[in-house]
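Of the protein chains in this complex, all but one are displayed in their positions.
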Amino acid sequence: MSVRTRRAVLALAGATLLTTALAACGDDGSGGDGAKTLNVLIGANTQYPAEQQAWMTSIADTFKTQTGATVKWETFASANDELTKIQTSVVSGIGPDVYAIGTTFTPTAYSTKAFVTLSDEDWTKIGGREKFIPASLGISGPDQQNQVGIPWVGRPFVMAYNTELLKAAGIAKPATTWDELTRQAKQLTKPGQYGLAVAYKDNYDPWKFIWGMASQAGDPIVEGRTARITDPAVKKAYQTYFGWLTTDKVVDPAAIGWTNSQGIAEFAKGRTGYFALTSATAANTLEAGAIKGKWAFALLPTVPPGATSRPANGVEAASILSGDNLVVADYSKSKDLAFQFVKLITDEPAQLEMYKTFGVLPQNAVAARTLSADPKLGPILEAQSKSVATPFTGAWADIQLALTNAVVQSIPDLAKGPVPDAQIDSRLAAAQQTAQSSLDRAK
Amino acid sequence: MTRRGTAAGEAHRLLPRPLLVIITLFLCALVLVPVLYILLASLNTDIGVAEGQFWPSTFSGSSYTRIWTTADLAGGIGNSLVVCGLVAVASALLGTVTAYVLVRYSFLGRLTILRGLVGLQSIPGTLMLLPVFVLFASAGNYLGITVIGTRWGLFVAYLTFALPFSTWVMVTYLRGLPRELEEAARTEGASTLVILFRIIVPLSLPAIVVSGIFAFLLGWNDVLFASVLTRPETHTAAVALQVFGATQEGGALPVYSQMMAAALICAAPVVVLYLIFQRYLVGGLTAGGVK
Partner (left out) sequence: MIDDRTATREAPGGSAATQAAGRGPAARRRRGVTQQQRPLWLLAPGGILMTLVILLPLLLAGYLALIDLDQYTLRRWLRAPFIGLGNFTEAFQTGLLHSIWISLSFAVISTALTVPLGLAAALVTQNAYRGRGWVRAIFLIPYVLPSFVVATVWRTMLQPDGIINALLAKVGVAGGLWLSGPKSYWTLIVVEIWAAWPFIYLMALAGLQSVDGEVHEASAIDGANWWPKLRHVILPYLRGPVLLACLLATLSHINNFTLPFVLFGAPAPDDVNVLPMVVYVTSFQGLRFGLSAAMAIVSLLLIAVPLFAYLRALRLDVHDDGGRR
């Protein structure tokens, strides 16, 4: 027994030693007394982790040479993680100085009033609004005077198609209207082959279709402070979206269980005509699959379903305005440093570097112009130029959720057959209610 | 400790051999089939896993080398081992001490404390996240003690969350310990602390090991608090693992194969530790102690 007790005491002593050692080297604090530090939070890039490390080091070195300050990088694993981080930082006033946030999240960030609304002076420090592609500023704020987001990188959405299958079916070029897409998909569907791959169970995809189709038909989902979800355009969007699976039968029945990753894996097998929603970052995956060399990107259709041309009040929305914006925290004690940093990574050299390394589109106008010469980038650049911002309201996160929820709850119905109109109506009514109450609460 | 093959061993047998074999095989299969899937997926390509393959169409062991660069896994595992190890020890011991007082002595509020400890177990983590963060941040803002981002802060948080459970495990166990040993010690003038460390701890080692394991696992698998209370240098393994599970909106595949490999690598230290400590999960320490 004594041996055991002695061991226990020794273990305890060892533990105490370890702990004190920990306290010494683990205590990090929020940065420099003496040298200035800037804390920056960006998304972790699992596709190019080593390259991201290298890029972060090189930017940090450049910044140090320019300003003498150190950059402390932090990465988040997913949008949810970042959201949690933002919340804790806003509440406590401790956290990163610069955040890279998704564009669709910018309105929510804006509504917390925790980020710097950029004055003209601030814009000058960053390099001026003119530095950026005009369209990219669409989701920086509710209007020109109240902008918080600085465009950083673009990731517009496009669709991917199988060049071989389309050629074999005699289709000269990819569809430009949703009806044409359905028609072509039907042509491409035969035993062992499907015309369209759609990820019904993805948490982020469904609402983009609805928004796109509705906006093209003239319904921007949110008008002022009113939600327009029980609009016929939205209903038609859902019917089309569900219809691919249930009435047109151009989608693999297993798709009701697919997330975007599974959808793209399926498409990469080479037996599907179109993959409905993806972005340039899928290129690696596609090259790794059986479809290698036989695929290409195309612009998503811009004519709403049930029409042959866009109505007068319809918007040519080829993609949501998608990418990352940079925001500077209001609680930051190094705002000027932050602006200098933002200037660094939104200047042409850094932007082109990021494109070369990660495949993300620059939002710097000069850099973008340089790239427009590249033929491979055709559809992607076009999608970026035809990107339309989602409504700028703090309630957008809820509205997104409500639109997605309507799909989630319909999945069991989808498995059985066409979703009855009445069901769609009732789900849209529920979504309308949630969305409207969120909008009412918006301050 | 081992009772093999003797008549005494037979007496200790709880189940007939055939039943024992069947049950063991069944349970092992239940556990190992999904684990086998994880192993196979770690040797598959990302696209193969996304397709839902069980048996990889192409084998590739590259994930096991790539995980160390995709996220700071080594640092994460190191931090986790240190923090969780300390939490396990501290929680088990502190739990024993607290349980001892609650079991052997009566005082006003004893029942309330006991019930309260169980009540504390039912508090969801999501409720506590913001308040705990605010508390720790205030310590930094107003008292100048930096807690956020240190291993210390994480240790304190995990220790406190593990304490109610550890205490209750020890309460249940200590209740069954015969008092005679302690009383004999007391008549010889031993202090409470001595009784605790010389008698109680050695006798209740199985329960201490169990409560230590749970405390360790609580910290090891926690993501919520670790993700807000740590900075990149103090990230735990669980936070590092999150990077692998990241799903980008539309486009790139999550690095499934690396995620599976990292998961196995992260599970390994715990299993190894358990292999080491499970030998303490044996009885006989109270056997006939005072008869």
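In this document, chain identifiers A and B correspond to the written order of the chains, with residue numbering beginning at 1 in each.
Just so we're on the same page, a residue touches a chain if its C-beta (ideal position, glycine included) is under 8 Å from a C-beta of that chain, and two chains touch if they have at least 3 such contacts.
Note that this is a predicted model, so its numbers are computed, not measured.
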{"item": "Contacting the left-out chain in the complete assembly, out of A:167, A:190 or A:441", "value": "A:441"}
{"item": "Footprint left on chain A by the chain that the document does not show", "value": "1-2, 80, 83-84, 87, 90-91, 108, 111-114, 201, 203, 253-254, 256-259, 262, 330, 394, 397-398, 401, 404-405, 408-409, 411-412, 415, 438, 441-443"}
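We adopt the following convention: only the chains that are shown with their structure count from here on.
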{"item": "Geometric centre distance via CA averages, chain B-chain A, whole Å", "value": "36"}
{"item": "Complex interface listing, chain A residues touching chain B", "value": "1, 4-5, 8-9, 11-12, 15, 18-19, 22-23, 26-30, 43-44, 46-47, 49-50, 53, 72-75, 77-79, 81, 84-85, 87-88, 91-94, 102, 155, 157, 204-205, 208, 259-262, 264-266, 268-269, 277-282, 284-285, 288-289, 322"}
{"item": "Of all residues in chain B, those that touch chain A in their complex", "value": "45-47, 50-52, 66, 69-71, 82, 85-86, 89-90, 93, 129-130, 133-134, 137-138, 140-141, 146, 148-152, 155, 197-198, 201-202, 205, 224, 227-228, 231-234, 239, 242-256, 258"}
